[in-house]
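With one protein chain withheld, the remaining protein chains of the complex are depicted in position.
So that you can tell them apart, the chains are marked A and B in the order they are listed, and the count of residues begins at 1 in each.
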Amino acid sequence: MDISQILQYLINGVALGSLYALIAIGYTIIYGVVGLINMAHGDFFMVAAFLTMWGVLQYNLPWYVAFAIAAIITVLLGLLVEKVAYKPLREQKTSSFIGAISVSFLIQNFFVVVFTSRSKPFPHPAILDQVLNFGKVALPVVNIAIVLVSAILFLALFYIITKTKMGRAMRAISKDLEASQLMGVDPNKIIAFAFILSTSFAAIGAFMYCSKFPYVDPFTGVVPGLKAFIGAVMGGIGSIPGAMVGGFLLGLGEIMLVAFFPELTSFRDIFAYVILILFLLFRPGGIFNVKVREEKV
Amino acid sequence: MIKKNIVFVITLLVIASFILTACQPAPVPAPAEQKPAEQKPAALPDVIKIGVNETMTGWGAPYGDMTWKGIQLAHETKPEVLGKKVELVLVDNKSEKSESATAAQRLVEVEKVVAVIGVNSSSMAMAQNEVLDKAKIPSIGPACTNPLVTQGKPYAFRAAFIDPFQGAAGAKFAVEELKAKKAVLLVDITLDYCVGLANYFRQNFIKLTGDEKSVLGLFSFQTGDRDFTAQLTAIKNLNPDIVFAPNEYAEEAAILQQAKQLGITAKFLAGDSADVPELVQIGKENAEGFMYTAQFHPDAYTHAEAKTFVEGFRKKYNIEPETFSVTGYDAYLILIDAISRAGSVQPDAIRDALIKTDLMTARGQFKFDEGHNGVVGCPVIEIKGGKKTWKYTVNP
Partner (left out) sequence: MNKSLKISTILSIFAVLLILAGSVLGEKYLDAFQIRLLNMWCIYAIMVVSFNLVYGFTGQFSLAHAGLAAIGAYTVSLLTMAPDNKQLSFFITPPIWPISVVQWPLLPSLILGGLLAAFVGYLIGAPALRLHGDYLLIVTFGFSEIIRLLLTNMPSVCNGAIGLKGIPGYANLTWMVSSLIVCIFVTKRLIDSSYGRALKCIREDEIAAEAVGVNLFRHKMLALVVSSFFVGIAGGLFSNILGTIDPNTFRPYLTYAVVTMAVLGGVRSLTGGVIAAAIYTAMSEVLRGIEAPRLFFNLQFDGLPGLRTLAFAIMLLLLILFARGGLMGSKEFSWGGVISFFQERFNRRKQEDKP
């Protein structure tokens, strides 16, 4: 294996890892604040991508307008789901998980019924289809865009959670709910804020993901959602840097496994699950060793 | 103490009934249903019901949708047989085996259909045929190409060729027309169709090139994956003449796009599951030069029946005819033809008539071989200028 090939694998691995990291953050924000595994996160992701596609295909909107509208609808949908389905279940752990599964099914099947499940092309700016060639190494523009967008979003997120009042309140809640309530933090407001952040990340992640892999159907969110979730757990679910690193490593690892052990490709997802289980068993705090949340059965 | 004894007795009873029932041979479905039909074969129902079991939702939905379009079109052209109206009864099997079996059973017992068209996907067709074979109801699968579907099932037919033929056609085209000497496989290993077809391609490719090592390797992925860059980078390094990638159309489009981005020059070849218009819409210019074996192409068949289908389809749906629509269309026509020749709706009569089918369909003169598989040609299609263009047809 020569250097150009390794570079090629790296370019692709970094892009995939950044995508997983983007989606994984959505899981971790919600888990950190509410303690809920939001199984519908992948479906919020799908809604953003699907509606963007629909706006362009059906109403001939420019992609940025369609995306803006889709993102707003996704955020509103996230808030609605939180209010209707998650809030009443906040104290029941497993019930809230079942609630999340049913929301996920509901969204998927709603889209199947209304829009059919045929995969449709995802409209994206043409510049993202360009490829820069450096000798034997190909660098698609979309990969650069993914890394850039993720980097900017990560910095923005760090700014929000460390510098703004909302962000600090968010961290306070995830550390100690009762104490922060006593300090005058309104948990409902903060949780709504967390859902806005999480769904925005899902929307932007969906746009980048579907620009790279340009098609969308009602089940688009399932696999990336699951992968990102594994990444989030690896990094320590609830921790934002953890989700980034976990998602990133999982994406990079997926590519590198195929690169170095091509005959094990079909075992790739098995490895992902095994790593997930090993982490939960021996280091439930993940790479960053986050404090495990108190049980609220 | 009493409690314990009683518990013991119950356990004994349950186990005894268990063993007793185990010793009984499984009762064969009562033959009572057939007797009255044999006595007075002339009695026709007012409406002849034909069941359609398709994957309308779930992962197979696009294929089910296309097939259903074709069947509806055919139903419009021939709404009557034996002077009676034909009614189509559609059931959705959610792309699940157990649903497919239940749906088929429903068609037989509740809807009382005389025959069933379905299922496009082999996995669901196999579950359906387990049921229909026991009920002795003939079925025609539109485009299920896995050889296991009709194997050992005297009442199961299919209006398409099988994967051994399709794989051979693909290999023949690759070796003779494209002069390929080295091939690589890129396969979704969680789908039976992809695994099966790739296997037959490999066998035939090795046979035709006469070189044991002509297939350089098999790269795999799983349904739902969208990043194939790692596999493709490795494939680029092997530098094959041809990449055989018989996958679902959307994944195929992503493969083509990523291959183009990585600068792979090898030709890509696939099977009939790639023949969905969305492939070109998703792949855009990346799909240029992509080739696949298919069930139908408007240019491959120019006889009157094919024209009727193509024009009828364009008129009804305002889109270009789709591969899996033609198999559904043909399946319906073949079935109607068999019923009219049988002169009755008795399952055995329909089956015997089906065996003797020799009908001009949209894909030319159609016959079943002894395995109840369709003997039809396999057109090879290339994407040129964003259009499906017909290259040539591999005849059986």
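Rule of thumb we're sticking to: a contact is a pair of C-beta atoms (placed from the backbone, for glycine too) under 8 Å apart; a residue touches a chain by one contact, two chains touch by 3 or more.
What you see is a predicted model, and the numbers here were worked out from it, not measured in a lab.
K.L.:
For the full complex, can you list every visible chain touched by the one that's not shown?
P.N.:
A, B
K.L.:
With respect to the chain omitted from the figure, which of A:105, A:159 or A:260 is a touching residue?
P.N.:
The missing chain is touched by A:105.
K.L.:
With the full complex in mind, choose from B:66, B:86 or B:127 the residue touching the hidden chain.
P.N.:
Checking the options B:66, B:86 or B:127, the one contacting the hidden chain is B:127.
K.L.:
Since one chain isn't shown, list which residues of chain B touch it in the complete complex.
P.N.:
Given the touch definition above, chain B has residues 2-3, 6-7, 9-11, 13-14, 17-19, 21-22, 24, 26-27, 29-30, 56-57, 61, 90-92, 94, 96-99, 101-102, 105-106, 108-110, 123, 126-127, 130-131, 134-135, 146-148, 151-152, 189-192, 194-196, 199, 222 touching the missing chain.
K.L.:
On chain A, where is the contact patch with the chain that was removed from view?
P.N.:
Contact residues on chain A toward the absent chain are 37, 84-85, 88-89, 92-95, 97-99, 101-103, 105-106, 108-110, 112-113, 117, 233, 266-267, 269-270, 273-274, 276-277, 280-281, 284, 295, 297.
Keep this in mind: only the chains that are shown with their structure count from here on.
K.L.:
Any idea how many Å lie between the Cα centroids of chain A and chain B?
P.N.:
The computed centroid separation for chain A versus chain B comes out at 36 Å.
K.L.:
Per the contact definition, I'd like the list of chain B residues that touch chain A in the complex.
P.N.:
It comes out as residues 57-59, 61-62, 65, 189, 217, 219-222, 224-227, 229-231, 233-234, 237, 249-250, 253-254, 257, 261-263, 276, 278, 281-282, 284.
K.L.:
Give the list of chain A residues in touch with chain B in this complex.
P.N.:
1, 5, 8-9, 12-13, 16, 112, 116-122, 129, 131, 133, 138, 140, 209, 212-215, 217, 219, 222-224, 254-259, 262, 265-266, 268-269
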